[in-house]
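Up next is subunit A:
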Amino acid sequence: MITIFINDKPYQVEPEQTIMQAADRLGFHIPRLCYHPKLSIEGACRVCIVEVVGMRNYVASCAYPVSEGMKIYTNTEEIRRARRDIVELILDNHPEDCHTCERDGNCELQRLAFAMGIRKRHFEGEKKHYEKDLSSASVIRDPNKCILCGRCVRICSEIQKVNALGYAHRGFKTVVMPAYNMPFKDSVCTTCGQCINVCPTSAFIEKNFTQELFQKLGDKSLIKVAQIAPSVRAAIGEAFALEPGRQLEKELTAALRKLGFDYVFDTQFSADLTIMEEASEFLERFQGKGKLPMITSCSSAWMKCLEQFYPDLIDNVSTCKSPMSMASALIKTYFAKKIKADPKKILSVACMCCTAKKYEALRPELMVDGMQATDMVITTRELAWMIKSAGIDLLHIKGEEFDHPLGYSSGAGTIFGVTGGVMEAAIRTAYELYTGETLLDIEIQDIRGLKGIKEGKLIIDGKEIRVAVAHGLGNANEILSAIRTDPERYHFVEIMGCPGGCIGGGGQPYAGSNSMPLDEECLMKRAEALYGLDRNKTIRRSHENPDVQRLYKEFLGRPLGAVSHKLLHTHYSPKEPRGIVPAELTVK
Partner candidate 1 sequence: MSTPLEIIRKKRAEAINRIISKGYLSSKRVYVGMATCEIAAGSIEVMEVFQEAIRSGLSDVYLSQKGCAGRCNLEPTVEVVEEGKIPLKYGLVTKEKAKAIIERHLKKGEVIKEWLIK
Partner candidate 2 sequence: MPARFNITLCDGPSCIHKRSKEIVLRIEEELKKHALTDKVGINLSGCLGMCDKGPVMIINPGYAIYGSFTEEDVPEIIQQHILKKKPVVRFIVDEDHLYNRFFRVFGDVNFFGKQMRIALRNCGIIDPENIDDYISLRGYEALARVLTDMSPAKVIAEIKKSGLRGRGGAGFPTGIKWELTAKEKSDEKYVICNADEGDPGAFMDRSAIEGDPHTIVEGMVIAGFAIGASRGIVYIRAEYPLAVKRIKKAIAEARESGFLGENILGSGFNFEIEVRLGAGAFVCGEETALMLSIEGHRGMPRPRPPFPSVSGLFGKPTLINNVETWANIPVIILDGASWFSSLGTEKSKGTKVFALAGKVKNTGLVEVPMGTTLRQIIYDIGGGIPGDKQFKAVQTGGPSGGCLSEEYLDTKIDYESLAKAGSIMGSGGMIVIDEDSCMVNIAKFFLEFTQNESCGKCTPCREGTKRMLEILIRITEGKGTEKDIDKLQRLGNMIKKASLCGLGQSAPNPVLSTIKNFRAEYEEHVHNKRCRAGVCQHLLVYEVTDKCVGCAACKKACPADAVSGSPKAKHHIDINKCIKCGVCFKVCKFNAIRKS
């Protein structure tokens, strides 16, 4: 332990940490902007500067280590003024349109400006002016709002290893953009939306469908059908100032009906269905029909990533559609028939924790009978806004149940939202389908938790099956590279595009005033909400879901059968531009 002085008072702290880390633990929250605990230290925004006795200049507390006897001042008049001026300089080059901005009230810069006490402006001048990029199906890029903290660049290169974004040009003209300033849709962007999650302002934001949806909800000629992804219920409370970890499944169902939906289904139902298909597909491959390892295909960011970065592994990927697209396909066929409706009159809306699902919905391969299966995808954030905007009191609403026949789910379908969940659910079913025995210990701890890469083994009928789970495309890269060199290493691999799996999706609520986006503790609590739902269910295995069983009996026949093949499976093909994961270089 060493002694440091903060604002003249002595403290004992651990050596080998930064001033900011030490101060955080002591209860001094030094203002910050470009810093993110999961990303490399940038030291760029200079908001976290402090005074250190003996140093000629201010010191960026995020980057500077503590040392014995160090005298630090975090809140002198001078440093307050310097910080204030720095934040004002950022504002000076930022559109002053807070009240018409998507992130009004939710913006880190706005909070910071308020905390710095900027009530008067001194230095206004020329502002940057660039075109918004609206080309992507999922993510809108607005360089005018960008304050160049670089978090998006770092998450895209360091965590996701996609490298779609980089700094271009320099000085006052620096802009974060894809290569050649090409439209986002033509870039290697996987639409994962993590840039939105970490952006302190609204330089990145999802393509918003709320106005259009409100309009359609008022259209009496349409049958409005919603589905909700597992992770939405685990996180939407945060947008209503609840602590992370409280699930609002029944409240959401009620709220969606109040918004004007005629039917509210659960994506967890189709998750169970996915497991039926996927577990069967795995067992087929395991018995020699098809390539191993088999890799999951639920995550649409991962699917785009696959086609651009790993076209050589396309045959390893399960042909199963994602649960969303399975549900949508059924809504426009099975369900339409059931209610004797013209599928063209059905508006199928998916409420997702994900931005990439907006892209997925437009994939031509997923058309059903010439129709787009999922008509519209809104994120958790958009849904929260709609509920608030419509004046629905989500927290005090009386809970309701999902509609049938696509509303009932097992616990296995629930845990799809967490990294490792698909694998766990698949194992629960595959084991029993293959051996005919009941798997007793269905909570597979090896593949739970937030470790980047998780590995596990299980013995089915005397045969060893090696599985691996990765979340975040950067971690996925490690596993995929390993598979390229050693295809025998695993039998079954789960890949989720976002850190934490869907609970950490690019469409989840923004972090609050005292938390960081992608905060691990928050992710753990969201995960726990879903694991809790699973634990409280009597049916925890997909193949035991009675509605799934009925669906096969009435409509699909059998897993991997002809109808399944038509409605529940798809295919992938190599796409340009080819993505590149550099060997040793990270974009700085």
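Keep in mind that, in the parts below, a residue touches a chain if its C-beta (ideal position, glycine included) is under 8 Å from a C-beta of that chain, and two chains touch if they have at least 3 such contacts; residues count from 1.
Keep in mind how these were chosen: all candidates are chains of the complex that A comes from, given by their letters.
As the structure is a computational prediction, the values presented were derived from the model and not from experiment.
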Exercise. Name the candidate, out of 1 or 2, that touches subunit A somewhere in the complex.
Key: 2
Practice problem: Provide the residue numbers of subunit A that touch candidate 2 in the complex, in ascending order. | Solution: 41-47, 49, 56-58, 60, 63-65, 81-82, 85-86, 89-90, 92-93, 122-123, 125-126, 148, 167, 169-174, 585, 587-588
